[in-house]
Structure formats: C-alpha cells, structure tokens
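Only one protein chain is missing; all other protein chains are in place.
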C-alpha cells in the first residue's frame, strides 16, 4: 500500500456500470525521504473511496487486484481503493504525522 | 485508475482472437502537478474502449487484472480499459477540468 | 497494452516446462512523444509470441495476469504476450505508423 | 520480492474491516548497487507484517496478488506483505548483510 493525500475529486457520468455511485478521489502518493519527512510523489492516482475520506486527509490505498478485496469491490473495475484513513505515522520512533506542533523559541 | 487524454488510435488486423472488434485507443496519462495543473505524463498506453471516447477527450482508465472487470472484458487479454469519460476534476476545491474560461482583464 | 518493436529473440533450453516450445521475443516498448513521434523506451522486455511477429515489426503486447488470457497461455508462467501486430497508429488524426513517405522538395 | 528496511509504523483506526488487527509497517526498499552495497530506494511502501519484524530490521516483502498468498491474507485488501526476515545477503560470494565488522588497521 502507499500513503497519499487526498487532493481532489473526479466526476464521470458516462462510465462502466459497476462504477455507478462510487466516489472517485484524486490522490497524491506521499513518500518519506531519508530525513524522515513526507515528500509529495510526482504522480497522481484516482482511487475509489468507501471510507468517506475528505479533501486534505492522509490515507492508505491499495492497488492492483488486491484493491478488489476491499469491501464491495469484488466485481468492480478498480485498480486503486482507499483502504484506511491514517491517524499516525512514526519513522525511527518519531511521529511525523500528525505533524508535531512547532514550539516558538 | 489514471486520468488520460485520448491522443490517437491503433489498428491491428492480426491479433489475438478475443481482441477482434475491440477499439484500441492511444492514451497519454495525465498527472496533476503541485500547482494543480494537468501535466502530460511521459508514457503512452493502448487501452480498449467500450464507451465511445473520442480524440482529445479526458478519460479514466483501469489497469491490470481489474481491467478485465469492465463490461465484456472477462476473458480478453487486456491490461488497460477506458472505464469512464471525465466530466469534472477538482483540485483543492478548484475546478481544473473543464478548464475554466479565462476572463480578459 | 504497450506498443513495441521486435528487436530480437531469446533462447532458453532449461526452462519451466510450461514454456517449452514457446517463442520468446525481445521487445523495446515505444512511446509517442508530445510531437507525435515514436520514441524508443529505455527498457526491454521478453514476451511470448504466438502471432509469428518478426524482427523489426511493430506490435502490441499485454502484461500481467491478463497476458494469460491470450490464446493458449492460461497456465503458462508468462507476464508479457504479443497480442497484436500493428498495422496503423494515428495520433491527432495524423498517421505516424506506417511512417509516411517523405516527399522531396 | 524486494529487500527493504523497516523504517516505521502506520496507524489507521478507520479502515477496511479486513485490515482490522493488522500491523502496518513502513518500508524503504533497498537496492544493491554495482559496487555490491545496499542503497536506499527513493520510495516508501506500507506492508502488512505477520512475522513480528521490528524497527530497523531488513526484510523481504512480496507485492501484488501474490501478497495474498501469505498466511492469513487470502481475503485482505493488501498489495504488500512482509514474507521474511533476512539473515544474510551475499553478492558475488561476499556477504554484504549483516554488514561485515570493520577491522581497524
């Protein structure tokens, strides 16, 4: 799975029947660089959402045939599904998400 | 799934039997850059179309085994199928497609 | 699917039983650049051929589990199969393959 | 499969039911360069762990539908699973992991 940020939405009226009623989110995958910081990936991906993820949220998404193991997706032509809303990411025992509050000096 | 623009067509007469009668579109995947604009991807992909997408249209396509979940594709050797014609893409609550009309100053 | 040129052949005697008797072609994937010209991709891929594609021909190939939907491939460990010999590629209503004859000025 | 180092953990409360109770590790894939040394890859991946791999350990992980062949994963929407904890990596008959002790001169 990859981490991603929800950056938008996609609307398509004329689509494969099995996609009717599905919410399509535009995701920007997030990488963690060697300094332990999120860095936006270069690509963007459209995923089906069934968890109610909102604009700006950090999510986990699953790709490929495994995406069809998500609830209700068995016979849907989807290769990317949001499978979790992320609460917390720790790197090297340090929390990088949610971003720690910066203290003024 | 990925967003893409239909840039052309591919014709093949001598092909796997299960592909007979399928329309093959040449797609250029589209990414959304950090400024929230479409940017053409470097690659091009051939996808089967069953929605009647035309030259220049913006579409959604599905890859891998999930492509075979699209209507009529179960036993076809296809790894990319157009699954939607895109009406609208919003990024950060701003519509980037269709491209907003530019107002003269 | 991707477009590719047949650039060579691979011979393997000691191989998985299900691959016995299969012809292995070396393919160079082709991309279409923004000027609408073929550009050779950086990678090379080995695909099973069942259409009799020859050296230098432009073909369509399918990857992943969908490759096993090609005729006779259901139980073969192949992740790339040539599924079409390409007659014609049009980009923006202009034929880029076969390459148009150049007229002298 | 790819080699990777466990660099962190991901916590998600609101997730697909089939993911409940699964431990999510953040992995950095490792490549071996031509000098025969590990080099961190640019991407990071979230994988389900069922082997109890800990922070900093070097692991093997499997991607795609094959990840669902790991014990207990058959119906889980996962595209990456840790399938081994690595004891030893040899390149050109030389052990590169665990890193050989450096002798002082």
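We call the chains A, B, C and D, going by the order they appear; numbering starts again at 1 in every chain.
Following the convention adopted for this analysis, a contact is a pair of C-beta atoms (placed from the backbone, for glycine too) under 8 Å apart; a residue touches a chain by one contact, two chains touch by 3 or more.
Predicted, not measured: the structure shown is a model, and the values here were computed from it.
*Asks:* Touching the absent chain in the whole complex: find that residue among D:9, D:44 or D:63.
*Replies:* Checking the options D:9, D:44 or D:63, the one contacting the hidden chain is D:63.
*Asks:* Extract the touching residues of chain C with respect to the undisplayed chain.
*Replies:* Touching the missing chain: residues 7-19, 24, 26, 28, 40, 42-47, 55, 64-65, 67-68, 75-80.
*Asks:* Considering the whole complex, not just the chains shown, which residues of chain D touch the missing one?
*Replies:* 1-3, 31-32, 34, 36, 41, 50-51, 60, 62-71, 73, 81, 83-93, 96
One rule holds in what follows: only the chains that are shown with their structure count from here on.
*Asks:* Using the average of all C-alpha atoms in each chain as its centre, how far is it in Å between chain A and chain B?
*Replies:* 21
*Asks:* If you look at chain A, which of its residues touch at least two other chains?
*Replies:* 64-65, 67-68
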